[in-house]
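All protein chains but one are shown at their positions in the complex.
As written, the chain order gives the labels A and B, with residue 1 at the start of each chain.
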Amino acid sequence: MKSYLPKIISRGHPSTIMSYWAPVIAIFLTLLTGSIIFSFMGFNPLFALHTFFISPISTSYGISELFLKATPLALIGVGLAFCFKNNIYNIGAEGQLTMGAIFGGGIGILFSSLDVNGFWVLPIVILFGAIGGAFWALIPAILKIKFNTNEILTSLMLVYIAALILDYLVVGPWRDPQGYSFPKTRPFNESSRMPLLFEGLRIHFGLILTIISILVSWFIFSKTILGYQLKVSGLSPKASKFAGFSQNSLVVLTFIICGSFAGIAGVGEVTGPIGLIYRDISPNYGFTAIIVAFLGRLHPIGIIFSSLIIALTYLGAEDAQLFMQVPQAVGFVFQGLVLFYLLGADLLINYKITFNKKEIYEF
Amino acid sequence: MNFDLIISIINIVLIATTPLVFASMGELITEKSGVLNLGVEGMMLVGAVTAFVTLVITENYFLTFLIGTLSGVIMASLFAFLVLILMSNQVATGLALTIFGIGLSSMIGKKYIGTPIVGVSPYYFIVFSFILVFLISYFLYKTKSGLILRAVGESHTSAHAQGYNVIKIRFLSIIFGGAMCALAGSYMSIAYAPMWQENMVAGRGWIALALVVFATWKPGRALLGAYIFGSVSILQMNLQGFGVRIPAQFFVMAPYLATIIVLVIISNDRLRIKLSAPACLTLPFFKGR
Partner (left out) sequence: MNNIIEIKKLSKSFPGTLANDNISFNIKNNSVHAILGENGAGKSTLVKILYGILEPDNGTILLNNKNFAVKSPSESRNLGIGMVFQHFSLFDSLTVAENLVLGLDENISFSKLKEQVESISLKYELPLDYDAPITNLSAGEKQRVEIVRILLQNPKVLIMDEPTSVLTPQEVDKLFVTLRKLINDDKTILYITHKLEEVKKICDEVTIMRNGKIIETCNAKNEDVKSLASKMLGKKLPEIEKSKINSDNKKTVFEVNNLDLKYNDPFLVDLNNISFKVREGEIFGIAGIAGNGQSEIMNILTGEEIIKKKSAIKCFGTDIGNLGPKKRREMSIAFVPEDRLGHSAIPQLSLLDNVLLSQFKGNQFSKFGVINKNEIKEKTIEIIKNFNVVTTGYNSFAGSLSGGNLQKFVIGREILSNPKILIISHPTWGIDAGAELFIRQSLINLAKKGTAIIVISQDIDELLEITDRISVIYKGNLSDPLDTKNISLEKLGLLMGGKF
């Protein structure tokens, strides 16, 4: 019996090395696919890839922009890691981000319009952002534990609802009277805004918050009983019950952590680079962070790298639109592709591929 | 309320509900075979844009729907390859399909926003959607192939031990699901709107997914659910005409809110969900052991 078709064989236990290699393979394959697509569109693939991935970060401003985009992505990504590790598919981070912007931004606007200033204003704004996101995340969490409702669908529906609430606020009650009827609020006062880290660059205090959150999350995941509980209940709910861990508290806790991270990311966007609230505060950061979390292997340090890589696709897409007249949405296509390849490459963690009886490629 | 108004409301409800029927029927077949495909929204969008672009280029309605539906088959095959052959996580892969579909559709459709087209009458599709529900019910509960499909979703190990090709049956079910989702999308951009706009599916793919749960995986109930949804959202819009003063955003919110409420009510009956959901839903199947 000889077959020339590749065969998939179980490894018996997961390979740690492959779980690190899979994202690298995925990125490589995405670049390869990208160059093929670009050649079909009539571009020199090297030129296109250079425009997309090199030129956006060839200046210090470009690098600052990279970190600016990576800031919310990494923060939400690490929040999602809490949920995903626990096998909770919260895919409504975009809505939690929006609610964070509404709550935190709303307080910021209140302070600004009352002309209240002080060093304590920003912490309150950030806190309210976290509360807003956590509140919005708590809804699917409670529906899940009380009514057994699928969190994927409810958290997603809440994204649409949050966007409509935001729309209502900026069109209606919160609209800036001096805004020439544009649907936007008045700008924040200086004391509600995220301080800039460097003169002339847009990266702001949110980056520091993100780094702190990542380090704390890393500690929780690797050194604490809570991290262990998340791992166990993600791998086997039955074993988690056996151990006596409270499934419901874990669901609520992970949703709250993820929601507040997303909320902080939201408030960071409006009080950071944007400076006011309007309709389009996020270019899908909440959804893209799902890819960031998976590409970073749900590991805080991995998420730092993956957030930078995915942030680059945003910048690259902007440049591609400018210099190659390619629609900006090509960035999302790349993001989708990288996730596809990653999920495919993950096969190699648990299985190996053999091409015939004699040759077994040990990955 | 006069007779004409009722007729026109029924008319609007029929037109607006049909894409939900197509998409939920497709997903229902996929889930019955034991696979959850969260890529409905993405496949609908790609179907919508492909059909639209085909119509603009060829001006041929037959080709438009053929190619539109085919785009869903291709998207679904990609998903099927990943989850069946490479055994990837179904939830994550479905999400990837939707993210990819959103990006791909807006990339392809960029040039075509605002391009005028001559739409096709929705009534053929409305009639077809009812026939489709009947055919799927008949297939699932009256034919041996339907029994096999249900059996695969119930226990893939038993089905494999009985000699059924689990991968092949699931592949076909996923592809059928993709075709129906893309058909729903094509209908939206050609018959319902008719125009192309970024993200024009606006969550209907997700609502279709919720409908399958609401229907406890039964085609007739999915049809019923789709029409309840269609009616609720349309009636709410009509309330505006009767002088109910609520900001427009809250009317647009209605279907999303209704989805959550409906899901809560149906899911609360844990036993019923457990008994009616295909037992192998989202579980990967590996033949080797």
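Heads up, the rule we're going with is that a contact is a pair of C-beta atoms (placed from the backbone, for glycine too) under 8 Å apart; a residue touches a chain by one contact, two chains touch by 3 or more.
None of the values given here were measured: they were computed from a predicted structure.
Could you tell me which of A:A243, A:L322 or A:I353 touches the chain that is not displayed?
A:A243
Which listed residue (A:L46, A:L215 or A:L235) would be found touching the missing chain in the intact complex?
Residue touching the absent chain, from the options given: A:L235.
Tell me which residue among B:I57, B:L235 or B:L275 touches the hidden chain in the full complex.
B:L275
With the missing chain put back, which residues of chain B would touch it? List them for me.
144, 147-148, 150-151, 154-155, 157-165, 271, 274-275, 279, 288-289
Considering the whole complex, not just the chains shown, which residues of chain A touch the missing one?
Counting only chain A, the missing chain is touched by 1, 9-14, 223-226, 228, 231-232, 235-236, 238-239, 241-244, 246, 357.
As a convention for this text, only the chains that are shown with their structure count from here on.
Roughly how many whole angstrom separate the Cα centroids of chain A and chain B?
The separation of the two C-alpha centroids amounts to 27 Å.
Could you list, by residue number, the parts of chain B that touch chain A in their complex?
Contact set of chain B toward chain A: 38, 78, 82, 85-89, 91-93, 95-97, 99-104, 106-107, 110, 202-203, 206, 209-210, 213, 247, 249-250, 252-253, 256-257, 259-260, 263-264, 267-268, 270, 273, 286, 288-289.
State the interface residues of chain A toward chain B in the complex, per the touch definition above.
Against chain B, chain A makes touches at 8-10, 89, 91, 143, 147-150, 152-154, 156-158, 160-161, 164-165, 167-168, 171-172, 287-288, 290-291, 294, 326-327, 329-337, 339-340, 343-344, 346-347, 350-351.
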